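Complex shown without one protein chain; remaining protein chains in place.
Up next, chain A:
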Amino acid sequence: MIVGFAGKLYKNYEKDGIELLKEAIDEALEMAGLNYADIDGIMANIGRGSFHGNKTYLNPPVQISEYFGIKPKIIDHVQYGGPSVLSMIYRAYKAINAGDAETILCIQGGKISHLRDNHFQKTDIIDSPFDDYIKIYEQMSPISDYAMVAYRHSKLFGTTDEQRARVAVMQRYSASYNPKALFRNPITVKDVLQSRIVSYPLHLLEIVYPIDGFHVFVVSKRRGKSVLRNIDILAYGEAHWPNPPAEWDDIIYTPAIESAKRASFDLNRVDTFQLYDSFTITVMLQMEDIGLVEKGKVGQFVESHDLTFKGDVPINTGGGSLNTGQPAYMSGGVILEEALLQLNDMADGHQVKGADVVFLNGIGWWSRRHSVTLVLGERK
């Protein structure tokens, strides 16, 4: 039912965000063989300051519909950061199966290079009701938040900088075969460890680079001229831990523990994993929390397994957002696009042989409060 998709990524997009979005919608509709007039549902999650200069739409699916002349039967604004687009796919499938709409656009991304370069983040949008008691401190969320997790993980389990660096190195290897990757030159563990420490223990090469970009996915009961496989949702689960992580039992766990349990999918059936990769440690936390490896053992696991697209446990087979860049501070579109490329034998240069089942996990918000598990494949 995903009949078209597109990801348009730029380090610096020159025109306005709305024009970048049109590029992505046009390409996704082209793949689907459908027109704007066919769209009767729209779901979106857009980075703040993304559309006209640094303007933020209050309810993006509404204002995007207004701009493009779309008259939807259903609208959904899913906003819990990176994994939101994974939830949109699930909701779009449900809506179409229920007969609420026929063709739904799922959109995530934004144009944020002006914010990245000027650190212009002043806004009346708050990330937490407790910003006044948290953000007054010198910090660097989300980097400092994940850095604390990485350090506590090493203290408790002996996870080393080298082990984390291996994740970056293996993803870069896959990226070197991905024409869409922004960073493609091979790197070594030494390169990662010699890159600047941004927030101890995280190095620059362990952290995503925010870029301009939109991903658009067309979910429809109409096949149009689409040649994509008839991909179904084999499992789904989401979990939300809305408290500040300081109030959690421990910060080394993520809600992926619960979203994966809700999806309850046999990992032996999985051909490739696409795990949210805002940082090296994010990938490792999910490897533990989805049940691929016991909590605390991921360091040894990445030393004894090959995570590249050629490997025994292929994870983030296009190099992940660590190497494509992270559109509007949200990586969900990157991992979903890669999953669909793999499932449709379209992963140019980095195809996993016989990729029939892809396990995705997304983590969201500046402090990992949201997790979405989505397993895609053909229902046989």
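We adopt the following convention: a residue touches a chain if its C-beta (ideal position, glycine included) is under 8 Å from a C-beta of that chain, and two chains touch if they have at least 3 such contacts; residues count from 1.
Just so we're on the same page, contacts and distances are computed from a predicted model.
Student: Just go with whichever of "Acetolactate synthase", "ChsH2 rubredoxin-like zinc ribbon domain-containing protein", "Nitrogenase iron protein" or "Hydrogenase" UniProt uses as the name of the absent chain.
Tutor: In UniProt, the chain that is not shown appears as "ChsH2 rubredoxin-like zinc ribbon domain-containing protein".
Student: Which residue among A:K55, A:K94, A:K155 or A:R269 touches the omitted chain?
Tutor: A:K155
Student: With the missing chain put back, one of A:E14, A:E66, A:D117 or A:E247 would touch it. Which one?
Tutor: Candidates A:E14, A:E66, A:D117 or A:E247; residue touching the omitted chain: A:E247.
Student: Which of these, A:Q63, A:Q79 or A:Q139, touches the one chain of the complex that we don't see?
Tutor: Going through A:Q63, A:Q79 or A:Q139 one by one, A:Q139 is the residue touching the chain not shown.
Student: Which of these touches the unseen chain: A:I2, A:L29, A:L86 or A:A147?
Tutor: A:A147
Student: Determine and list the chain A residues touching the chain excluded from the picture.
Tutor: Touching the chain left out of view, chain A contributes residues 129-130, 132-134, 136-140, 143-144, 147-149, 151-152, 155, 196-202, 243-247, 251.
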